[in-house]
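Removed: one protein chain of the complex. Kept in place: all other protein chains.
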Amino acid sequence: MSSIITFLTGPWATPELISWNFQILVMGFLVCISCALVGTFVSLRRMSLLGDAISHGILPGIVLAYLFTGSLSLFPMWIGAALAGIACGVSIQWLHTKTRLREDAAMGLTFTTFFALGMVLLGLNAENIHLDVACILYGEIGLIPLETDWYLFGKNLGNQAIWSMGFICIFTQLATFFFYKILLVTSFDLSLAKSLGIPVNWVQYGLMFFLALVVVASFESVGVIMVLAMMILPPVSLSFLFTRLPCILWSCIALSIFYSLGGIHLAYAMDFPISASIALTAVFIFLPCCLLGSKGGLLIGLFDLVKKPQIEDCSTK
Amino acid sequence: MSLPRINFSLLGLLSFGLISSSMLHANQPLTANEEAVLGKALVFLSFQDPSLRVMVLGVLLMGLNCGLMGGYIVTRRLSMFGDTLSHAVLPGIAVGYSLTQSKNNWALMLGATFSGFAGVWFISFLSRHTKIKTDSAMAIVLSGFYALGICLIAYLQKSDGGGVANLENYLFGSIVGFSQGDLLPIVCSLILVLGTFVLFSKELLATGFDPSFARSIGLPVGLLEFSLSALLTFCIVSSLQIIGVVLVSALLIIPAATAALITIRMDKLLLLSGVLGAVSGFTGCFISFLKNGLPVGPVITLCSASIFLTILWLHPSQGRVCLWARSFKRNQKIRLENTLKACYQVLEELSFLEESFPQSLLGKRRGKSSGEIEREIDALVRHGYATRVLSVGQKQSDLPPETMITLTPSGWELACKMIRNHRLWELYLTQEASYAADHVHDDAEKIEHIIGEKTIRQLERILSNPRLDPHGKLIPSQLDIESGWTREHSSP
Partner (left out) sequence: MNSKLPLPLEIHDLTVAYQKKPVLYGIDLEIQEGSLVGILGPNGAGKSTLIKAVMGMIRPDDGFIKIFGETNRKGITRVGYVPQRENIDWDFPVTAMDVVLMGRIGHTGWFKRFSKRDRIFAAECLDQMNMLPYADRQIGNLSGGQQQRIFLARALAQQSDLYLMDEPFAGVDAVTEQTIVDLLKQLRNQGKTIVVVHHDLSTATDYFDFLALLNFRLIAYGSSGAVFNHDLLQKTYGGKLTVLSEIGEKKMNLNSPESRLFK
């Protein structure tokens, strides 16, 4: 019993811990929302692994931006990473359409090469770059409160990293809201989108651009692999609970709170890296959804099968 | 078909040479630093150091192993599956470590294999029994298992101090401290892979190409698929220590993708991709040995990627550059043939009464400027299809002299053939394929250059040696082509 209480109150025991963990919580929340919104459309378009590929492919861009500007500030890193991400996407597309390679092979080939390039650049300039290699893979959201504060007109507004993530989160939300119809139609039925005159290729590039944006913004906190969990798990878990896209998108926001809260508690209790525990929390939330969800959950499906077998013929296809 | 193989090995050597020479800056006087690098290279290439020999052997065998396995991965469109699997083994490594409290290879291998199997099962379960699509299932397993692994490793690190630092090597791989004991898993996995591929090559080919057919002839498809994923897991697990979780899929995919550019035969593809894997492993190991701080996994990846790019652009029969060169040549030939065809049409307009015709008529026919026509005729003369004489007008000597063109017998033959191809194809399209007569010209304009004598014989048979095309013009026959020159032109 006492261990449960420690689990629940541990991160919030002292005022210092509260202010420290609250910043992490906010950061995790913002990262989760941005990733989930982009990830919903990415997974609906069956591009999940492209998300993985692009998130690895941005590494050389980040390293080069760091080498050129010598700082870890977000903007140049974002430019570099976005360029690298776009280059990665374009070369996957080129290899896939212009050579004999299948899309999956083109993807695997491109992103590993890009990632290796980034690693070699890092290795060659190890003395100039203070990027922890392991941090690239799973991020260090626990150190976010150490970031410098943001001063505007002499006023201290709080942590800079959280502010920039916040802007990106709002930007993503606005874009999702604004382009909702276009994204819905292009994901569901490409031919209809074309006949509405929607520039489907540009929508695709735009989505990839947002993907790169979100990955870059979250890469410092959660790393290039966990970002995948935060993109794909929310929409997939929620698809077992809701049948309409707007419901899924709205509840992504609610889910993000659970993710970051659960992540912090788990990490505090077990001494795990926070980003990995957020991803683990996401998996823990996914499992009951997948089993018990009312819309196609496994156990519900079994139950229905036993109760009225005739549902088989119209629900399977 | 041994030529491509030689070519590829030459290219491999070439790229190897390029990389190493750029590292050495061979032309400049050596600085102390460069001398040290050269010394290192000599140490490496002399293979005297026993621990170095073990390392090189390990990298070579790992490259061969991954390359072979990759051949199957890439042809079965499982590339990203390999990537997922390589991430999914991570928790197993951590558990294996925590159970034995040592970096005992076998415990780690066993744990990794189990967790790899769990990952495979999860992917197939999720995509088969729920509405989750395969790509999302892979993404979930990849990131979920990976997160679990990271958490476990972090937990172990906290609980027993620095001893687990080695486990982080599995993320990015490292060749430092690679010993004879580490060689054993690679050798075992290689033997298994080779054994399976040699013994069951036909069965694997059948299941990969058409699973339902394979099932119908009584092959245990499920078992074969399972053993392939098991082999893949072994292969990944044994390579992890050197190349790391993230990049092991590079060594699986890139050599096989390179091989797939060159050949489509499965046996050749496997062989090539194995060799390419070994070559990139060796080169990568060499380069990372030369410079401190260069991690071996990424360098191996970049080596195989540069081999891929070299072959993509420069391969003698499949490379992009060579394809461009070939199509450039072909377009030149088409231009030449079009000029000859126009010559025939000019002669036809003159009812074959004249032997030569003025250049201006040809220009009118081709609809091109005099400069372009000049160049086209130059090409004709160069190939011996026509001769050019500057004739001084006999009747109106005040007019500027006109260039007169005469086709040589070989030029006449080719021109006749082109016209025949064109008209025969038009006739075929209208008579046999029910196209309208006014729509067939554009198509025939292209087909005439590629149709080939064999198909022409076939068409002549189908259309029973026709003489007139759909527009009522004469189709030159074989007789016209061979004897036409003398017959048509001796009469006036």
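For reference, chains read A and B in written order, and residue numbers begin at 1 within each chain.
As a working rule, a contact is a pair of C-beta atoms (placed from the backbone, for glycine too) under 8 Å apart; a residue touches a chain by one contact, two chains touch by 3 or more.
Only a predicted model underlies this, so the values are computations on that prediction, with no experimental measurement involved.
Screening B:L199, B:I450 or B:L474 for touch with the missing chain picks out B:I450. Checked against the full complex, the one of A:L17, A:L83 or A:L184 touching the unshown chain is A:L184. Here one chain is not drawn; of B:A139, B:L312, B:L427 or B:L459, the residue touching it is B:L459. Touching the omitted chain from subunit B are residues 131, 133, 320, 323-324, 326-328, 330-331, 425, 428-429, 432-436, 439-440, 442-443, 446-447, 449-451, 455, 458-459, 462. On the side of subunit A, the interface with the absent chain consists of residues 44, 98, 178-179, 181-182, 184-185, 187-192, 194-198, 239, 242-245, 247-248, 295-296, 314-315, 317, using the contact rule stated above.
One rule holds in what follows: only the chains that are shown with their structure count from here on.
If each chain is reduced to the centroid of its CA atoms, subunit A and subunit B end up 34 Å from each other. Chain contact summary for the complex, subunit A toward subunit B: residues 43, 46-49, 51-52, 56, 99-102, 104-109, 112-113, 115-120, 123-124, 126, 133-134, 137-138, 225-226, 228-229, 231-233, 236, 239-240, 270-273, 275-277, 279-280, 282-283, 286, 290, 296, 298.
Of all residues in subunit B, those touching subunit A in their complex are 74, 77-80, 82-83, 87, 126, 129-133, 135-136, 138-140, 142-144, 146-148, 150-151, 154-155, 158, 168, 171-172, 246-247, 249-250, 252-254, 256-257, 260-261, 264, 291, 293-295, 297-299, 301-302, 305, 308, 312.
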